[in-house]
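Dumping the structure here so I can ask a few things about it.
Only a single protein chain was left out; the remaining protein chains are all shown in position.
Entry: subunit A
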Amino acid sequence: MCQVEEEYHGPLLREELPSVSRQCVKCKEASAAVVIRAGDAYCRGCFKEYFIHKFRAMLGKNRLIFPGEKVLLAVSGGPSSCSMLSQVQEGLSQNAHKKLRFLPGIVYIDEGGAVGQSVEHRRRTVEELRAVFRATGFPFLMVPLEQVLDLPSSVVLSAPGAPEQEAGAYKAAVDHFLLSDGSSGVTAGQQQETPPPEVQEAHTHSLQRLLGSARTLTAREELLNILRQHLLVHTARSAGYSKLMLGDSCTRLAVKLLSSISLGRGAQLAHDTGFSDSRYGDTILVRPMRDYSAKEIAYYNRMFSVPSVFTAGLDTKTADKSSIQHLTESFVIKLQADFPSTVSTIYRTSEKLQSCKGSASAEGDRCLLCVCALDTAAENASAFSATLISEQLSQTKSPGESRQAPEWTAPASQCCSIVGGELCGNRGGGCCSSAKASESPPLRSLLCYSCQLTIKDMSSEEVLPQYILSEAERRLRRSQLREEIRDFLLEDEADEG
């Protein structure tokens, strides 16, 4: 893929072997059953071994999941996350070659309300998945997305995580685990049959109103992703899981990488697409399926009867150009058909990135929605500042005035200055809180570049869930307070605890 125009005529001219007599490239005995990549034909047995090994290797290489740790698997019902579930089952089974040693649990987020499914339809899907989950013997949680409306504000805070593990920590933990009770240590928690929480119709309506306030499908999908992630993290936290496994495949991550770039999320790429994502601090998101292409997963699921349940998403049955995410997906998939190394090339880029330059630990430096470090410093001559200038230049009321002095100020700090210093001083801590009711608060100043775009596409910020709004208010109050006492602070450093 180094050349702009790949040349394939060399190998293409080679005569194709009749596929019936093709042998497995691995054992060279059995006849091949699947062709994974061009030229790599595997028999059934070798394919299974290869597939299982890859999962173990991904976890073994990264050494992130400690023995005995509680790990929550986020299963959507799609092929990739169901395949992940079957791999965990496989790895925990008694006859597994190198047994996995963590304690799994499953969470399913029922998004039927977001896409407008009927109560009956949702119940059927949940039942189907319940049967799949019950068969695993793992504890599971069925959570309707509507519960996101009742989350506490702490979700959008990055909780202090475990201190950085030293290099030898993993090995020590394994040794300790083996010494203590290696054989019986892994008993996946008890399955409890809890009736699915009742979803109030009013909640479904407010969720739909929230998503419906996004004028574009692009923003709606972003919003849904954010809400889903908040709910997942909250569920993991409150049930005592320290890791959250996501089933993103290589194909999905390649699409995500390119769509993230198109959405202005360059700074957050490492978080969005890397193996592990520690933006929430105490709960770490892990993507163990990132080495499998969608094709491999589909083959495996079919050959070894891994059950999966189809659930419609926001972009199901929409046109290519309905949203940036959907457009990117169809672009990558189509390109992959013509240039078979497209997905793996894009995906490899994700391995070479790291999260933001500076380590933003203070809460004020993190996006209110995606909880990533803010990338809106608007440095001189950056795309962000250039956009601000363009917007300002296009709507100045009197060009004669500003023609001489085209100065612009950061959009964030307007609130107080408009009200006037005197008023603010008298009110003390409650600065501006009454004035805010009339004009919308500069919520955008709390968001990263990309989430600002999402909010810009919404007709109203008011419909956002209460936990987000009240956290926004708290942060804004705090930053106003800081603004007031700024003159007395000696240094402009980590002033948030």
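Points to keep in mind about this one:
Convention: a contact is a pair of C-beta atoms (placed from the backbone, for glycine too) under 8 Å apart; a residue touches a chain by one contact, two chains touch by 3 or more; residues count from 1.
The rule is simple: contacts and distances are computed from a predicted model.
Going by its UniProt record, the hidden chain of the complex is named "Cytoplasmic tRNA 2-thiolation protein 1" among "Cytoplasmic tRNA 2-thiolation protein 1", "Ribosome biogenesis regulatory protein", "Ras-related protein Rab-30" or "DNA-directed RNA polymerase subunit".
Contact with the omitted chain, checked across A:T136, A:S213, A:S242 or A:S260, is made by A:S260. When the whole complex is considered, the residue among A:T216, A:S278 or A:N301 that touches the unshown chain is A:T216. When the whole complex is considered, the residue among A:L59, A:V126 or A:A270 that touches the unshown chain is A:A270. Which of A:L85, A:I284, A:L453 or A:A472 touches the hidden chain is settled by the complete complex: it is A:L453. Shown as candidates are A:T316, A:T387 or A:S470; the residue that touches the absent chain is A:T387.
Within subunit A, the residues in touch with the undisplayed chain are 1-7, 9, 216, 218, 257-258, 260-267, 269-270, 320-324, 327-328, 331, 335, 339, 342, 345-346, 348-349, 352-357, 375, 380-387, 389-391, 393-399, 403, 406, 449-450, 453.
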